[in-house]
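Below you will find the structure I want to go over with you.
All protein chains of the complex are present and in place, except for one that has been dropped.
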Amino acid sequence: MLAAAVIGAALGLGAYTFIYAKGASYLSTDPAVCANCHIMGEHFAAWQRSSHRAVAGCADCHMPHDLIGKYAAKASNGFWHSVAFTTGRFPDPLLIKPHNRAIVERACRDCHEAVTAAIDAGEGPPPRVRAGAGGTPTGNRPQLHDGLGATGEEFSCTFCHTYVGHWVR
Amino acid sequence: TTVFERKQEARNPFYRVVELTDTISDPEVWGKNFPLQYDAYLKTVDQVYTRYGGSEAVPRTPTAVDPRAVVAESRLEEDPRLRELWAGYAFAQDFREERGHAYMLDDQVFTERQRVAQQPGTCLHCHASMYVPYMRAGGGDLIKGFETLNPMPYAEARKLVSHPVACIDCHDPETMELRVTRPGFLEGIRALKASQNVGDYDVNRDATRQEMRTYVCGQCHVEYYFKGTEKRLTYPWERGLLVDSIFAYYESNGHKDWTHARSGAPVLKAQHPEFEMYNQGIHARSGVACADCHMPYERVGALKISDHHVRSPLLNISQACQTCHKLSEDEIRQRVYTIQDRTFEMRNIAIDAVLDLVRGLEQRRADSAAPAVRTAQRYQRAAQFFTDFVEAENSMGFHADQEAVRILGNAVNYARLGQAALRGEPVPAEPLAAADASAHRPRPRGERPERPGALGGEGGGTR
Partner (left out) sequence: TTVFERKQEARNPFYRVVELTDTISDPEVWGKNFPLQYDAYLKTVDQVYTRYGGSEAVPRTPTAVDPRAVVAESRLEEDPRLRELWAGYAFAQDFREERGHAYMLDDQVFTERQRVAQQPGTCLHCHASMYVPYMRAGGGDLIKGFETLNPMPYAEARKLVSHPVACIDCHDPETMELRVTRPGFLEGIRALKASQNVGDYDVNRDATRQEMRTYVCGQCHVEYYFKGTEKRLTYPWERGLLVDSIFAYYESNGHKDWTHARSGAPVLKAQHPEFEMYNQGIHARSGVACADCHMPYERVGALKISDHHVRSPLLNISQACQTCHKLSEDEIRQRVYTIQDRTFEMRNIAIDAVLDLVRGLEQRRADSAAPAVRTAQRYQRAAQFFTDFVEAENSMGFHADQEAVRILGNAVNYARLGQAALRGEPVPAEPLAAADASAHRPRPRGERPERPGALGGEGGGTR
């Protein structure tokens, strides 16, 4: 019951923001609107200086390239980001979440499959489960494989190409 | 998935010209299917040097015993102290800067180290394409083949091999996936994992793709020794990869590589522990693999492929480093040199320290039975192994910069304690105990509970 109340509140709140803060902009593909939220500002600025500014907007990397998935993700991200933004409860600096990283990884391949055909199996069986971890190489950068399992990518484009979208360092 | 299945998703970049099987060693045949990788692979004959790496092409007049017209520079001539450091061991005879993979077989066959000592077939494990020869000799059983070749006289075993490391040593001919084909690594990594409580580790089954991009190199770029009369190639990883763990391992089984000609101490020689050192570094910790730097992706036409011209990344900074480090080539090179120069400074200090101890021991050869002298010899063994661990590692500290200097600092300290022992001063009997044997050990700060809640003092902020 209490839970229900909270959710209800969240919904109301979220919905309010969603409209007011042009949360609907999530349904658009104009980068400027992502920047609507000042906290996205530095990414927008960095993106404008990035190698992709002319070729890929926020949505091209952060939204699934198939229609249904696209709107699902937009709605969900748009809604939750709106909630988070309004309540002010979100990590600073921002860290991409596994499922969103997986979306980005997928996006890279959609555009670059031809280039990477030789080195990347694209979608395939889930990556080998790593035994042991410990001091083993990839063991210490968990997020390197976060979300990859989800899409079955064997390895991460952004592990090496972290700079492509917007390097905020 | 395989390179060929990738066809379905995208234009298949490779034309299957020949049918590759598990018995084809000759890279030229593989090259028919993968000409880009093969062409790069052939480039490992190039000799270009950097401040501490690469190699210098030194012309020589071929002789009957050694037909090589070009060799790499002699490290012994570069630093004559090494002859003293390794007095009585084959390395004091001939030790050169290493060069590209194309030379691995010839350089092993013709090094003078072959003439001053009887070498076993084991040597070939890391200097030739061994997969097919091992399988043949073992009648389809890799390990059996390995065990058959190890004890053979080198010259005899040599007849069974025909190429330097080749495609088949790192790749599965059908899927082109990476694979480990070296018994030494298969057994070594399994022992290491066991020490981390990971049972029955099968690298070809359990490793991630990114790990394989390092493990294929770890097949050879590691410290090793020949165990027992069977001369079984063994990687001393049972207790871990740290130099301290490896030395502890050798202490436990009492192994010695040779008896030092001047001090009479039973000593050890470390050899190319790239894999071990790399694992202590920030790149390994960050998931960066050997191949990321030494075989970086390069764009060839419409494709990106792995640069099979394995070499010093400093000869290829843009591909090897700049994707991750958005800095000028010059700045990147300078960062590496800064690390290497510091390591080189400590390396030189450490070698001097060990040699001082050696000279001290030499003067006491007469009473080498005296407990003080025996203890001092143990310290030489430690100091020498620690020094060698960095000297023999080929990145001059880059793979693990702070660790390399920590090791050398310990080496100098072991030398210092060895000299104290010679003076009859009390020192820990076990060199490895020295680091913890401080007279006044401070309360290990680490043992304070982590981060208790904040506590406001009386302050004075605005007084």
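We call the chains A and B, going by the order they appear; numbering starts again at 1 in every chain.
Just so it is clear, a residue touches a chain if its C-beta (ideal position, glycine included) is under 8 Å from a C-beta of that chain, and two chains touch if they have at least 3 such contacts.
The structure presented is a predicted model; accordingly, all values stated were derived computationally and were not measured.
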item	value
Sole residue of B:I168, B:C290, B:L303 or B:L355 that reaches the chain not shown, by the stated touch rule	B:L355
Those residues of chain A which, in the complete complex, touch the missing chain	17, 20-21, 38-39, 85-86, 88, 91-93, 95-96, 140-143, 162, 168-169
Residues in chain B touching the chain absent from view	26-28, 41-42, 44-52, 56-57, 68-70, 78-81, 99, 101-103, 105-106, 162-164, 282, 285, 315, 335, 337, 339, 341-346, 348-353, 355-356, 397, 401-406, 408-410, 412-413, 415-416, 419-420, 423, 434-435, 438-443, 445-446, 448, 450-463
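Basically, only the chains that are shown with their structure count from here on.
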item	value
Distance between chain centroids, defined by C-alpha means - chain A, chain B (Å)	40
